[in-house]
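The complex appears here without one of its protein chains, the remainder shown in place.
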Amino acid sequence: MAKHKTPLLDQLESGPWPSFVSDIKQEAAARAKNVKGLDYQIPADVCEDLLGILELSYKDGTTHWKHGGIVGVFGYGGGIIGRYCDKPLDFPGVAAFHTVRVAQPGGKYYTSAYLRQLMDIWDLRGSGLTNMHGSTGDIILLGTTTPQLEEIFYQLTHEMNQDLGGSGSNLRTPADCIGSSRCEYSCIDTQELCYYLTMRYQDELHRPAFPYKFKFKFDGCPNGCVCSIARSDLSFIGTWKDAIQINQAEVKAYVDGQSPAGGGSHSSRDWGKFDIQKEVIDLCPTKCMAYVNGELKIYDKECTRCMHCINVMPKALKPGKEKGVSILCGAKAPIVDGAQMGTLIRPFIAVDQTMDKQLSDFDSEDEWVEYLDEKYADITEFVELVWDYWMEEGKNRERLGELMIREGLQKFLEKTETDPMAVHVQHPRTNPYIFWKEDEVDGGWERDIEEYRKAHAR
Amino acid sequence: MALDKAEAQKVIVDQLEKKGKSKSKFYLKDFYAFFPDEKPRTVKNIVNELVGDGILEYWSSGSTTMIGLKGAGKQAGAEGED
Partner (left out) sequence: MAFISAGYNPDKPMENRITDIGPRHYDEFYPEVIKKNKGKWSHHEILEPGVLVHVAESGDKIFTVRCGGARLMTVTHIREICDIADKYCNGHVRFTTRNNIEFLVDTLDKVNALKADLAQRKFDGGSMKFPVGGTGSGISNIVHTQGWIHCHTPATDASGTVKATMDAVFEDFQSMKMPAKLRISMACCLNMCGAVHCSDIAILGYHRKPPILDHEYLDKVCEIPLAVASCPTAAIRPSKVELPNGTTVNSVAVKNERCMYCGNCYTMCPSMPLSDKEGDGIVLMAGGKVSNRISAPKFSKVVVAFLPNETPRWPTMTETIKKMINAYSNGANKYERLGDWADRIGWERFFEVCELDFTHHLIDDFRDAAYHTWRQSTLFKF
């Protein structure tokens, strides 16, 4: 018998999509039964009370949570979000319901052994509810009490060699796409770069260092599966500089209908026979391709690497061999001045393709990190230039993108030691209000009025 | 010249106590203003060390972090966390 009646939420149990209501009820039942005989460290009926308070929100159309800010683990400024309910007498099980952010592994690959160990901690010390995963990328453990926070942190670090993620004015937990671990499009090892920078900047991740939040995300190619260009202050997108690799025989196999276009991405609908002219050549945004006499030609100099032809014919076309990253800066959600997309700052930082050693090739993680220090030196130098500027000039709660707008792209390029190039703009300015610097103008601004008057009467 | 931690602690505690009549939580930037000649990074490291020493504490809105003297302010009582 459920503790609270939930007639509205019960209506979310039907339909095919996995029902979070059914899942929470399943957890409530498991806790009530307690077959393992656990001494639950927070109220056993926490899931019942959560359903009860959620039902109340469904009835009265308002939230029943209040923010709390002091709770955390000692010495860390992030990783824990305090939360209290505003009806603690009716729903004592969720009176305090804090969140723990756990740093997710690269590519979100897991072993069951790891997940089971984490679930055992959370079963004992928390609500048994999680998010797999939060928006930034962390594993979210949803709902525990203050005395459990240090205990959970102790168990995570001592028993699982596992740290918390970021929150507040910290570096947020960096996140990556699946990258070259299972994707042929990826131009970089997103997991390696993400992990390396995460470890290098642990202090910035756990202790506030900045005017506001700061996010890194890593996309292996311009398809952008982890949405870095829209969601991260520093967006790293894998790309290439040389020619797309073409296998003409495989191109022909697509043309002849032997290979499914898009790897079968449109197979549930009859779009007719694959037509390379219509589906690839004509859709190329720069019109830099042609299919002539059974041969695909790409004028690579004009290619902007949009990925469309590669996406449609993955067996026949591969990104080039000279690979690296484009770095875009300043993306953010709308608050306050409107949403911003990342602005291209470093078009190409090469990543040495011969430096392909993995952790397992080294005696220790330290030696591997030294190797990566060299491999990614140009990237870390850039990151630190950006941070120096933002820490000096950013106002309280001003995201990097807002600082860039306030002080201008020229200033940002100057501070990050980036030479201005035509690729930095969609088009040049449409007003001529150029603020010249004095040293750019021959002779400077100091002039002699008497000299002028010799040629111009008063 | 390196910033002396004991001296810095005194400046910070004095300043926060002085301002503490009206508010108890401050942005990291506010601490930079106490030490106009120092690099933000230097001040940040000292502030974070003082949290580790139990002199200061963090307050997090989830999106922003603020810093104040440990135990100061009204919210701890309201949350039953004092």
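Labels for the chains are A and B, by order of writing; each one numbers its residues from 1.
As a convention for this text, a contact is a pair of C-beta atoms (placed from the backbone, for glycine too) under 8 Å apart; a residue touches a chain by one contact, two chains touch by 3 or more.
On a predicted model such as this, the values are computed, not experimentally measured, just so you know.
For the chain left out of this panel, the touching residue among A:Leu89, A:Ala113, A:Val292 or A:Ile434 is A:Ala113. When the whole complex is considered, the residue among A:Ser14, A:Asn34, A:Gln248 or A:Gln277 that touches the unshown chain is A:Ser14. The residue touching the chain not shown here, chosen from A:Pro260, A:Gly320 or A:Pro347, is A:Pro260. Along chain B, the points of touch with the absent chain fall at residues 22-25, 52, 61-63, 66, 73-75, 78.
As a convention for this text, only the chains that are shown with their structure count from here on.
If you average the CA atoms of chain A and of chain B, the two centres end up 30 Å from each other. The touching residues of chain A, counted against chain B in their complex, run 67-72, 74-78, 80-82, 84, 146, 167-170, 203, 207-213, 388, 391-392, 394-397. The touching residues of chain B, when paired with chain A in their complex, are 27-30, 40-41, 44, 48, 51-52, 57-67, 75-76, 79, 81.
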